[in-house]
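Please find one structure pasted underneath; my questions will follow.
Note that this complex is displayed minus one protein chain, with the remaining chains in position.
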Amino acid sequence: MYSERVMDHFMNPRNMGEIPDADGVGEVGNPACGDIMRITLRIEGDRIVDAKFKTFGCAAAIASSSMATELIRGKTLDEALAVTNKAVAEALEGLPPQKLHCSVLAEEGIRKAIADYRARHGSPEASGG
Amino acid sequence: MYSERVMDHFMNPRNMGEIPDADGVGEVGNPACGDIMRITLRIEGDRIVDAKFKTFGCAAAIASSSMATELIRGKTLDEALAVTNKAVAEALEGLPPQKLHCSVLAEEGIRKAIADYRARHGSPEASGG
Amino acid sequence: MKYLCVEPGCSMNTTVNRRSRLVYMDHAATTPVRPEVVEEMLPCFTERFGNPSSVYALAREARVTLEKARRQVADAIGANPKEIYFTSGGTEADNWAIKGVAAANRKKGDHIITSAIEHHAVIHTCQSLEKQGYRVTYLPVDEFGRVDPASVEEAITDKTILVSVMTANNEIGTIQPVAEIAKVAHDHGVPFHTDAVQAIGAIPIDVDNMGIDLLSLSGHKFGGPKGTGALYIRDKTRIGTFMDGGAQERGRRAGTENVPGIVGLGKAIELAVAEMPEKSPRLAAMRDRLIKGILETIPETRLNGHPTERLPNNVNVAFRYVEGESILLMLDALGIAASTGSACTSASLEPSHVLVACGLPHEEAHGSLRLTLGSRNTEEDVDYVLEVLPRVIERLRRMSPLSPE
Partner (left out) sequence: MKYLCVEPGCSMNTTVNRRSRLVYMDHAATTPVRPEVVEEMLPCFTERFGNPSSVYALAREARVTLEKARRQVADAIGANPKEIYFTSGGTEADNWAIKGVAAANRKKGDHIITSAIEHHAVIHTCQSLEKQGYRVTYLPVDEFGRVDPASVEEAITDKTILVSVMTANNEIGTIQPVAEIAKVAHDHGVPFHTDAVQAIGAIPIDVDNMGIDLLSLSGHKFGGPKGTGALYIRDKTRIGTFMDGGAQERGRRAGTENVPGIVGLGKAIELAVAEMPEKSPRLAAMRDRLIKGILETIPETRLNGHPTERLPNNVNVAFRYVEGESILLMLDALGIAASTGSACTSASLEPSHVLVACGLPHEEAHGSLRLTLGSRNTEEDVDYVLEVLPRVIERLRRMSPLSPE
């Protein structure tokens, strides 16, 4: 059912946890399956220096959170916003069709965390803040 | 499906054939299955001294004819008329329910042969003819 | 070896030297499961026994074997694995195809076209739909059991929602002009179903070339296990569910998958189709020798079914003046397993609806014998049947009041 990559990120999740006093927090939920994800970011300048997640959800959701936080660490905010759920799923060597929405959750969590940061630090456009 | 008795009478039928210039002939058919039986009798005085059959039909029909002719040989006409299909089936150690009608054919064949004899030799009541 | 004594009254049972090996010539009724097939199935009973719907490793293994079998079935008929749905046999496939299409198209129409010589799994399903208000045309066949594609054209109306004609008949072996019939159906936008239960492994089947939208098959007819089958459903065909429940078979056929059975079905169909180019001509040669031998040595005998458009393993002959069950039981006593028509109606008193549809009078329909060959049959088996059968018929004819003196 799941690729080895998914199982690896599920069994050994990277960046699991919560950044205290995070600069950006995004919590998203999927009404269809009831799963919930919280992404916390540490941002310095325009760059994500740390990203952590907590996830209540299936293996695909946990692996997606793990992979998504890996992908955005060290990236600028705009680069991070360009990370789509498709990119997450691809990095995981694919997800079963009915589990694609789990990677969408990860994409949305990141967007929401960045939006939270921007809201707190000025307009979304003024990303140089 | 069939008892050993049925199989024995089917494989080794007694009294198979046709009596030339028989004293009584009965041919009956079952409209349900299309099977046909011809009983021929040699009658001396009031007694059946020989009985033969020819049957187009299933194993139960052949065995029933064989057994029925066995049962009536040597009997008086009235005794022979008392041989029911049930007696034939019992003598065969039973028949499957959907095959009971095959023994009815034998009973009817005998009745018809005796009736033929009586019709040719006077009234049915005047069996001493 | 002594053969059947033809003197009435002689004790055939004891004088005949029973052959130790059974001559099984009823492969249209069912076939032995091939040892290679049993071998594939065995581990699925006790070790790889997981429920394919579960998530753990044991279950994922079961799912993998299931999908392998689906590909094997798909490859055998030129389909996509996504179009294969496993069922409990040919009967369920027929029920599902016809009832499922009927239910899903009720608003579009209420008319079904089939033939008079279909298997009961189709005929009785159609009759049950008639009770629900559907209308069914049972197309006539010619003396050889063939459906005329032109008769489909004539029968079709704008209320027709399904045409169902079998690929090959189980009693007389006649092969239908399926591609032509499918074309007529498609010209009118009507889906085409075929019961190919007898055809798989005997003649080449390609659902695309032949224009088949739904196809029924059954495992036990080609060396697979009883209680397994499949329905091919062409993508986008409108069809309802038949078996409601769990989400198995992509939500279209509920019930825990019969994993060992399905694995056996997959293996068996792969072998059957692979061996067909060698096996079919070999069986056809034996068939032709049987037919020729029987017609030549037994008077007042006719061949039922089509002389050439015929399954390679099917012999069906009518003997005047004798009745089928008696023939079968005498052959049985001599170690030959055969049948009159379809096995599932042998308990019935009715003559075969197939032979009657071909125009046989009732007594001749009653006096028919079907011999269907399989890969284990040998030329020696053919010799034995040709030696024994004339004596059996002669013996029974001597018992028959219908025989001319």
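Lettered A, B and C in written order, each chain numbered from 1.
In this text, contacts are C-beta pairs under 8 Å (C-beta built on N, C-alpha and C of every residue); 3 or more make two chains touch, one makes a residue touch a chain.
Just so it is clear, the model here is predicted, and its values are computed rather than measured.
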Practice prompt. Could you tell me which of C:V152, C:L329, C:L371 or C:M399 touches the chain that is not displayed?
Written response: C:L329
Item to complete: Could you tell me which of C:T65, C:T228 or C:S280 touches the chain that is not displayed?
Response: C:T228
Fill in: chain A residues that touch the omitted chain in the full complex
2, 7-8, 10-14, 16-17, 27, 32-38, 54-59, 61-62, 98
Worksheet item: Tell me, which residues in chain C touch the chain that this view leaves out?
Response: 22, 24, 26, 29-35, 37-38, 41-42, 45-47, 49-51, 53-59, 88-92, 94-95, 119-122, 124-125, 127-128, 218, 220, 225-228, 241, 243-248, 254-261, 325, 328-329, 331-332, 336-339, 342-348
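Definition applied: only the chains that are shown with their structure count from here on.
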Worksheet item: Across all chain pairs, which one has the most C-beta contacts?
Response: B-C
Worksheet item: So what's the Cα centroid distance for chain A and chain B, whole Å?
Response: 93
Worksheet item: Between chain A and chain C, what is the gap in Å from one C-alpha centre to the other?
Response: 57
Worksheet, complete the sentence: chain C touches at least 2 other chains through residues none
Response to the item:
For chain B, residue numbers touching 2 or more other chains are none
